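For this depiction, one protein chain was excluded, whereas all remaining protein chains were kept in their positions.
Let's turn to subunit A:
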Amino acid sequence: MEDDAPVIYGLEFQARALTAQTAETDAIRFLVGTQSLKFENQIHIIDFDDENNIINKNVLLHHAGEIWHISASPADKGVLTTCYNKTSESRVLTCAAVWRMPPEWESGSHESPDDSSNSPQTLELLCHLDNTAHGNTACVLWEPMGDGKRVISLADSHVVLWDLQESSTKATISSSATLEGKGQLKFTSGKWSPHHNCTQLATANDMAIRGWDLRSMSQIYCIENAHGQLVRDLDFNPNKQYYLASCGDDCKVKFWDVRHINEPVKTLEEHSHWVWSVRYNHSHDQLLLTASSDSRVILSNMVSISSEPFGHLVDDDDLSDSEETHHEEKSKEPLQDSIIATYEEHEDSVYAVEWSSADPWLFASLSYDGRLVINRVPRALKYRILL
């Protein structure tokens, strides 16, 4: 039980940006970007020691401005992108850039972790993903499972596909598309599908979810009014290619089969305020995390629409056991969609939640007041899924 207790880490600043270090598959590591208008912004590298339940942190300085979005390269551990606010003379612009972490941060921090704040190292700028014509960048997406050479940035109403060349020091626009429509359209979020050979992208703007084919840079589907209000986030099911989850200001989480976009496959309405983030577990797609501004993180078990709708087959030898276990077996048998746990460690709005890339049973959530909480999937459930 002790192991299951959440581990809490407090940042000094308010923060919204959180990502797992995607390329790292051994250590449990999260990157957090801070938001502060007055002080130097930082990127906190949070290492979690699973055995000792200890957090190690390293801080890198991010001079460019407050970080709104962060994502790590799937190929190179040291490379990441941020979207940051650049404030210049009564003008606020959100830009994006590719950064490299200094190679020494790891060794340096281990020797004197306490001194890290004294001499924080700085991120090394690789290149800007900027095009002033495109406007404010909402987020940057890496090609999933790619070689770290292709990223997409969503800026206002533009989808821009970048090729990173010369070890990411130069970015060129390979293609782009623009959202056409009435009024000021702005992307709020997007996700690069890991399926179909990474040729598809889903974006959210206002209440609609749109799918894009990256080869032709054209829209392939559009779920108008996917949510009653703004769509905040979406995520692809890693194992079922046509399924995606979305969440929004109507407090709902919806599951879609993009082949039948008229009706959601399923709708969850568990949060009591806007849902800001939704994440499928990378390996067990029935596990779903949602983060909301009601300060809660909810872990749900969506068995019925997962790639393992019936769970693992029950072993036959269990049947020979006593009546009691048989009973237990039966009660376990009809696996139903359910909420596994509601995490209430946060006291402010939770804007981001991420699964660890190294340990599929572990996840981090970040609330606005700078509190990072690392939690695990309850052990009972873990064993039930595994066994």
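The criterion applied here is as follows: a residue touches a chain if its C-beta (ideal position, glycine included) is under 8 Å from a C-beta of that chain, and two chains touch if they have at least 3 such contacts; residues count from 1.
Keep this in mind: contacts and distances are computed from a predicted model.
The unshown chain of the complex is recorded in UniProt as "Vacuolar protein sorting-associated protein 51 homolog", chosen from "Vacuolar protein sorting-associated protein 51 homolog", "ATP synthase subunit epsilon, mitochondrial", "Importin N-terminal domain-containing protein" or "Aldehyde dehydrogenase". Touching the chain that is not shown, out of A:38, A:182 or A:259: A:38 (per the contact rule at the top).
Across A:25, A:53 or A:87, the residue that sits in touch with the chain not pictured is A:87.
In the complete complex, the residue from A:13, A:48, A:99 or A:243 that touches the missing chain is A:13.
Residues 10, 12-14, 36-39, 85, 87, 90-92, 225, 227-229, 250-251, 271-274, 293-295, 344, 347-349, 368-370 are the ones on subunit A that touch the missing chain.
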